[in-house]
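Structure, as structure tokens:
Of the protein chains in this complex, one is absent; all others appear in place.
Chain lettering (A and B) follows the sequence in which the chains are written, and residue indices restart at 1 in each chain.
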Amino acid sequence: MPKSNGMNKIKGFMVSNIVPIVFIIVCMIGVAFSGSAPSIIMMDVISRFSRNAFLVISLIIPILTGLGLNFGIVLGAMAGQISLLIVCVAGMNGLSAVIAASALSVPLAVFLGWLTGKLLNNTKGSEMITSMILGFFASGVYQFLLLFVWGGIIPIDAPGIMLDSGIGVRSAVNLNNLKYAIDNIWKMDIFTAGIIFSLIFLIINAVKLLKRTDKTKVRTVVNIAVFAAIFVICFWASHADACKKMKALCQIPMVTFGLIALLCMFVPAFLKTKLGQDMRAVGQDMKVASVAGIDVDKTRIIATCISTVLASFGQIIFLQNLGNMSTYSAHENVGMFSAAALLIGGASVSKATVGQAIMGTILFHVLFNVSPMAGKNIFGSAELGEYFRVFIAYGIIAVTLALYAWKKTVQAREKNKVQ
Amino acid sequence: MEQLKKNIKAIGLPRIIIVAFLFVLIILAVVQQQNMGTLASDVLVRFGMNMVLSLAMLPAVMAGTGMNYGLPVGLLCGILGGLVSIEIGFRGGVGLVMAMVIAIPLAIAAGYLYGKLINAVQGDEMMVGTYVGYAVVSLMCMGWLILPFKDPAMIWPIGGSGSGLRSTITLSDNYDGILNNLFAFEIGGVTVPTGLILFGLIACGLVYLFSRSKTGICLKAVGDNPRFAVASGISVKKSRMIGTILSTVLGAVGIIVYAQSFGFYQLYNAPLNMAFPPVAAVLLGGATGRVCKISHVILGTFLFQALLTIALPVANQLMPEGGLSEVIRIVVSNGIILYALTQSGGEGDA
Partner (left out) sequence: MNENTPVLSMQNIEKAYYGNKVLKGVSLEVMPGEIHAICGENGAGKSTLMNILFGMPVIHNTGGFSGTISMDGEQVSIKHPSDAMKLGIGMVHQEFMLIPGFSIAENIKLNREPRKNGLLSTIFGKKLQKLDEDKMKSDSRAALDKLGLDVDEDIPVAGLPVGYMQFIEIAREIDKENVKVLVFDEPTAVLTESEAASLLAAMKKLAAEGVGILFISHRLDEVIDAADKVTIMRDGTWITTLNKKDTTMEHIAELMVGRKIDLSQKEESAKIDTSKVALSIRNMKVAMPGEVVRGLDLDVYKGEILGLGGLAGQGKIGVANGLMGIYPTEGEIMVGDKKLTLNNPKASIEAKLSFVSEDRRGVGLIPDTSIEMNMVIPAIVNQNRFLKKFGFMSQYDADAIRKNAENYIKELDIRCTGPTQPVRRLSGGNQQKVCIARALLLQPDVLLISEPTRGIDVGAKSLVLDTVVKLNKEYGLTVIMTSSELAELRLICDRIAIVTGGKITDILKPDDSDAKFGMAMSGISGKDGE
């Protein structure tokens, strides 16, 4: 294979990462015009990131299994919400409530994921629209369940949660009893946290480097360089005066971040297992996978289950950070916003990585934070900025889907050309 | 037993369930001593005001692009036409006609662009259409804020730049109900909105005539069997384009008719999910992603709207707290679409 020169490599990098690059520029413009202090933006983005990263990452596995963007994670979010309500009705508090809710949500999410997977196996080729409509449909069932069955058929005595009539859950439920239950276990300022996390990853990569001798070495070395740089920057910043304000304001919820980091390591490791390999095979070509003896339908169902369970955890993390829950709408935009974040990170309908999820979550939430102020300062209307970020979310999904579909038809045409 | 199963399959399980459900609702309404006259009048009005919107699905299905989930593109053109007509100062019947006259060329242009896209993404029209619809609605949210409308009835009273259009624009001293009241008469306590229903039926008639024209035959051939159409010298892309444009135009006209009956134009996020009820309605009427007839449109719209209209007071009396009727709406309309998706075996047919 001929070695490409540096210029071409940079060009190739730009082309394959054009989406995040464009959004980095958009975000930079937004930050510049928002007039907010970087530390304030950073603080908000950290809390939004810790809230949303789990949900975004939960989309990766179905994408690689060929199911496209799984808008069915809405069902996972519902499972999380129902579990939270149950533990609240039971009168639990704090961390134990969150842990109990997570444990409770697993069987529920697995069941919903199994149903979703079954349905998606019946609608091969239009999984995305099916999962989206399924999300709407489930929303109706969920409303029915919480508005009429709860209290109406199953007697529930929880005045703060149920409506005054005793039938149906309030539309806004206060979760103060478990607010920040995970986040507040251990908090550190951003730089110390950066030092700790980069040190951990440095050690992991160093061990890898010692153990392996083949081609992945280059990647490991790059990783080490990146984490070393982060380490140095954080070390410097934590002592610099210029960063004092940021150090004071930006507190990292260590456990939440730790969980996200664990998930980030779990996904790639999972993909290198037998099951993960099967999923990738199914995702690329169902027919070949099936001829090779892989149970395609079962593999797809497992993928939706995993995604649904992760999403239910994600929603629990989200809500413990928020501290209150709009019972009937908190789940509604979970699928759409998570998908948009992932795509902004450079993922597509058939390919996604943890890195893209992280990148996308950060960019999307920077955009979310700065749009209203930037809109006000540029166009004199904060509303405009708010609509702009919604437009970006829908727009990026529309463009990605259209490009994906268009590529498919072009590829089909190319394939049939006579050599 | 076999025969019964066959019949159930032919009519479709969801249709049976929903018709049965409708009967239950009617019986409940009688038991609850609801005012049946008002209820019937409401059903007729809702049927009339939604007919053209449902009809918009027909040319799209006919040309093989499946249900038009990108209907908001047309709706926005219609709303824009309506607003421009008000801004210029047209009132009453002239205002209604001018709204359509302005909206139709807009819809043709927008439909052309949308058709280009739909032709590029053959096979994924549903998903792309849905999200393009969403994106265009949110784009127009910004549009409503910055478009230079001046009529004080339409913009927020605070004035100044950037305040933008109101979220609902009333037609009460304009053409509110003008079609509903045209030739309207009362019979046995039921008010029949003759003009409204007549308008819908005329629209259906025009589409019927179109389907028998040369262009209509081309569209239908493409929709029924694109490979047959290609071999017969029909341009598939052109036919799909015509179908998409026609659907967009009907969407634009449909929302104007809808608004005159409703009494308001709703801006901002209101059109976001307005593609789904018409889709559900025609599916309920017996259409699929490949076949849609005028009879499906009329029957489906009637059943669907009757269900929703009757469900509202009945559910409210049953459960005064909260929106049981809203739950019914969500479950029914999305349930029908989901069922259609599974029936087509994921061939991109719903």
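The rule is short, and it goes like this: a contact is a pair of C-beta atoms (placed from the backbone, for glycine too) under 8 Å apart; a residue touches a chain by one contact, two chains touch by 3 or more.
Because the structure is predicted, anything quoted here is derived from the model rather than measured.
> Please identify which residue in B:7, B:38, B:232 or B:295 touches the non-displayed chain.
Spelled out, the listed residue whose C-beta touches the missing chain is B:232.
> Looking beyond the chains shown, say which of A:289, A:357 or A:374 touches the absent one.
In the full complex, the listed residue that touches the missing chain is A:289.
> I need the residue numbers on chain B that touch the omitted chain, in ascending order.
209-210, 212-214, 217-218, 221, 224-225, 227-228, 230-235, 291
> Of the residues in chain A, which ones touch the absent chain?
Touching the chain left out of view, chain A contributes residues 215, 266, 269-270, 272-278, 280-281, 284-285, 287-289, 291-294, 415-418.
By our rule, only the chains that are shown with their structure count from here on.
> Rounded to a whole Å, what is the gap between the Cα centroids of chain A and chain B?
The separation of the two C-alpha centroids amounts to 35 Å.
> Show me the residue ranges of chain A that touch chain B in the complex, using the header's touch definition.
Those in contact with chain B are residues 119, 122-130, 132-134, 136-137, 139-141, 143-144, 147-148, 152, 163, 165, 167-168, 379-381, 383-384, 387-388, 390-391, 393-395, 397-398, 401-402, 404-406, 408-409.
> Considering the complex alone, what residue numbers of chain B touch chain A?
Per the stated touch rule, the residues are 69, 117, 120-124, 126-128, 130-132, 134-135, 137-139, 141-142, 145-146, 161-162, 164, 276, 319, 321-324, 326-327, 329-331, 334-335, 337-338, 341-342, 344-348, 350.
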